[in-house]
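A single protein chain has been omitted; all remaining protein chains appear in their positions.
In this document, chain identifiers A and B correspond to the written order of the chains, with residue numbering beginning at 1 in each.
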Amino acid sequence: MLKDITLGQFFPGTSPIHRMDPRTKLILTIVYIVALFLANNWFSYLLMMVFLVSCIKISGIPPKSIVRGMKPLVFILIFTAVLNLFYSEGGVVLVRIGSLAITTAGLKRAFFMIWRILMLISGTFLLTYTTSPISLTDGLETLMNPLKKIRVPVHELAMMMSIALRMIPTLIEETDKIMNAQKARGADFESGSIIDRAKALVPILVPLFISAFRRADELATAMECRCYQGGEGRTKMKLLRFSRVDIQAFLVCACLVAGVITLASFGL
Amino acid sequence: MEPILQVKDLNYVYSAGTPFEHRALENVNFTLNRGEFVGIIGHTGSGKSTLMQQLNGLLKPTSGQVFLDGVDIWTDKKTTRQARFRVGLVFQYPEYQLFEETVYKDIAFGPQNMGLSQEEIHRRVLEAAGFVGITQRQLQASPFDLSGGQKRRVAIAGVIAMEPEVLILDEPTAGLDPIGRAEILGNIESYRKAKNATIMMVSHSMEDVARMTDRLLVLYGSHLAMDAPPAQVFARAQELVDMGLNIPQVTQIFLCLRELGLDVENVYTREQAVSLLRRMKEERVHA
Partner (left out) sequence: MKEEIISAEHLAFRYQGMDGAPDVTVFENLNLAIEEGSFTAVLGTNGCGKSTLAKHFNSILLPTGGKVYVCGLDTSDPDRLMAVRRNVGMVFQNPDNQIVANVVEEDVAFGPENLGIASPEIRRRVDVALKQVGMYEYREHAPHLLSGGQKQRIAIAGVIAMEPKCIVLDEPTAMLDPQGRRDVIDTVKRLNKEKGITVVLITHHMDEAAQADRVVVLDKGTVAADGTPREVFSQVKLLHDMGLAAPESVELCWAMDQLGYDLPLTMLEPKECAQVLYDWLKA
């Protein structure tokens, strides 16, 4: 049952976007987000949209997956839309409900806000769908390396992240097993009040935490036996290297930002 | 022989309709009788785990039925819930599911979920602890202070405390040393005798299964390939080997004897081998 959770799922592939260095993707995702917030009119939004759709097409990721990933966020989207609908000033009043009013300005704002959020989420999905968790952490670690000079434990953080990612499927499997074992003794996770259901989680959480600690201990011992001593003197099998695809990507994004700024300044 | 559990035309498909569709069980039919000790053997992936979870209502058949005392366990919610308690399921490495502050409370978890009175719960916990050899002092200890073997026995006690009429165990001796294995198997046998319970045990040890079971179910590629007493199953040794299964070492030895030209019967336990060898030696001596 729990196997259906796709936490930042990775779809392997060979598209140019897959082949990009993870550092490029991380940096450009931030650039993309900045560009999204710089956009403020129809033309700039359309430019971003064209960019996004082309990226999705190039990556080969089925659009359905992106849409499916948004399902859990529907509630937030509706909430944001409603907020913007009612709380915007200016424009013609269309509907009045008590002291709240829906205005054309509100309508426009809500529309653009939703559009922007959708593009934001899609862009981030594209990052996680085309980059394996290990590459992401490698990329993050390399980018954050300069922070080592101010005593930020970059390597340790990256190691924590990659081990956590590696353990997620194992722990999910274990949770499933524990749930089945407790259900076989009559545990009921579906019925009863909120308090009942919270209490029913104890027979799952306690064994799970204990198991997690035990795993951590054993894994740490195994790592030490393989001469792990932290980040000092550690090399990597896979070295991150910029290639032509990355340079092309940087150029395209530079043009994108320039385009957005230009279109935004037309005040349309 | 009084039937207690019956499986009829059971089919189970995982992720039906998706590209990951997988037929775990196909057309499985068998009956379990009261007091019987039935073994299940089969290579990894043959559907043993899935089958076990069908019998206590954890999984619902894609098609087919499971009858407990003649009643389909999926008739209504109440019947399904009752099936959980009447068919006890002990998973592999059950010691990893312990969670309570004391051994007593953990064993009591099942009976509590059954809604029994405090006196009845108390009686059952003590009786279950007795079956697996957990002492009074250990009952008050935290389960996490016990050794691996002790924890396992606590976990089994937790299921026995529900007084299931059918007790299903998935490799109860996995990871234990010879002493630990003998103890657990002994505990299971005493429960069966005391309550005339039906035992169903998944095992990879052909010696254990040969010694303890009345009947063997052999699963192969999601089908029930054989359903017969051990003598008959182990007589088809070559078929078992082809299915990726082991046969008892004693059976292997006698198969080799047959290859050497000796006309010997099939044996599957050490006791049988010994008496057969004695008989043959005596006959030779007197011949």
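By our rule, a contact is a pair of C-beta atoms (placed from the backbone, for glycine too) under 8 Å apart; a residue touches a chain by one contact, two chains touch by 3 or more.
Because the structure is predicted, anything quoted here is derived from the model rather than measured.
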Kindly name the visible chains that come into contact with the excluded chain. A, B
Of B:M1, B:V71 or B:C256, the one touching the omitted chain in the full complex: B:C256
Residues on subunit A facing the left-out chain by the touch rule are 132-134, 162-163, 165-166, 169-170, 173, 214-215, 218-219, 221-229, 233-239
In subunit B, positions touching the absent partner: 43-44, 93, 145, 147-149, 174-180, 204, 207, 244, 246, 248-250, 252-257, 259-262, 270, 273-274, 277-278, 280-281, 284
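The definition used in the following text is that only the chains that are shown with their structure count from here on.
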For subunit A and subunit B, let me know how many angstrom lie between their CA-based centres, rounded off. 45
The answer for subunit A against subunit B in the complex is residues 174, 177-178, 180-188, 202-203, 206-207, 210-211
Subunit B contacts subunit A in the complex at 53, 56, 58, 81, 84-85, 88-89, 91, 94, 96-99, 109-110, 113-114, 144, 158-159, 162
